[in-house]
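Missing here: one protein chain of the complex. Every other protein chain is in place.
After this line comes chain A, so read on.
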Amino acid sequence: MTVTYEDALASYEPVMGLEVHVELGTKTKMFCGCSTELKQDPNSQTCPTCLGLPGALPVVNAIGVESAIKIGLALNCDIAEWCRFARKNYFYPDMPKNFQTSQYDEPIAFNGYLDVQLEDGEVFRVEIERAHMEEDTGKSLHVGGATGRIHGASHSLLDYNRAGIPLIEIVTKPITGAGERAPEVAKAYVAELRELIKALDVSEARMEQGQMRCDVNLSLMKPGAEKFGTRSETKNVNSLRSVERAVRSEISRHAEVLNGGGTIIQETRHFHEDTGSTTSGRVKEEAEDYRYFPEPDLVPVAPSREWVEQLRAGLPELPRLRRNRLREEWGITQHDMQSVLNAGAIGPIVATIDAGADAAAARKWWMGELARHANETGVELGELPVTPEQVARVAALVQEGSLNDKLARQVLEGVLKGEGTPDEVVEARGLKIVKDEGALGAAVEEAIAGNPDIAKKVRDGKIQAAGALVGAVMKATRGQADAGRAREMILEKLGVEG
């Protein structure tokens, strides 16, 4: 019998653990000088170190360590005075070394927290267990099977361009007390973490490109129980929406199993975007199965307190605090700010305001016309071929009365199509409000002559009816008339006071 989400929450308390992997934006890999640019050409960015050839020695990337410390500090963590790398041994061809260089019981950062703001403004504190340094794996291509999946494949092909790219894994402590808001908390946490990583400028953190990947651990317990239930581990949940859906679907699935008298087995599960549900993967290997031991080829990392304090002093304003400041400056609601955040519009709007536009106009264009265009073309707002300066220029043209909103939209469309700057588009397309009193006057005469019934109503005092005449003028001038001025002239001609 299917258990609804509400029923599940009535009987159980969800406990979550979120593990997020962030691919750093360093120029080179974590332990060798190979580029991280990831050209299409397979195996073109490898060397003896990242291929695990005998005799090759790894050396730590200083920016990789610096980025890890910055992330740790921004997450309010303690930074280890001394820590080591460890070998995580496993037999799987995505790492040619037969182990992944990671950190085990000595992470570089530990014991922190991240405050995340939910849609209604409530702040929920997520405790951070640790953030540690490791390296990404190669990419496998399974061939010979019907679907490109391991199951049924005859063999696999490996590209090691990604093997060795620096990763920071950020692990939360068990998140309890979120109750029915657990899915929302999970999504808000990953969203906030992504903003934080971007603000620190250590990664672009694009989830759709795999630069940030989330594993969702979930278990249920009876309210007041002492011990957590058995957890499932849903791997590679790679969008904010999927994080929310994965938590929700696992809560229902666990409740269904438990209510039916079954037991949850500790296993890896896969999330499917199309159905919004998970399916069973492999039964989890226990931690000791990886036979971690300190990496003998690397010396310990012991960040000096001076270095740590210097990095702390250089931290940017935290995204949540910055958002609250901007929200007040712009005079908008929490809900509106959430939309701006979800659209990835904070940066563009701030830059447009810096270029001279007022906040309302900057927000209007980025959240309206431009967001729509970004959605349609499937690119991020910040990647549209229009600069904040150009948007500010369009806003200025509207402000000074040279363009109305309709014309401004056409100007932006021209800019997006690569027709040039806003001024060039205005010139080339002939998009200026008609201010020529003669031409406007003629259009007004025509509108009145063509609509005698409406004109009579206005004369008789039904001033609202003038709107239809303004509409006729706008139509006749192909939208290029100054609507305010046209209305004035109509009322003047008909002898009524506006």
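The criterion applied here is as follows: a contact is a pair of C-beta atoms (placed from the backbone, for glycine too) under 8 Å apart; a residue touches a chain by one contact, two chains touch by 3 or more; residues count from 1.
Definition applied: contacts and distances are computed from a predicted model.
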{"item": "Which of \"Tryptophan synthase beta chain\", \"Cytochrome c oxidase subunit 2\", \"Transport permease protein\" or \"Aspartyl/glutamyl-tRNA(Asn/Gln) amidotransferase subunit C\" matches, in UniProt, the chain that is not displayed", "value": "\"Aspartyl/glutamyl-tRNA(Asn/Gln) amidotransferase subunit C\""}
{"item": "Hidden-chain contact residue, picked from the options A:N76, A:N111, A:S156 or A:N324", "value": "A:S156"}
{"item": "Sole residue of A:G177, A:G262 or A:P300 that reaches the chain not shown, by the stated touch rule", "value": "A:P300"}
{"item": "Chain A residues touching the omitted chain (full complex)", "value": "26-28, 32-35, 41-48, 51, 53, 59-65, 82, 84, 90-93, 96, 140-144, 149-151, 153-160, 270, 281-282, 285, 289, 293-296, 298-303"}
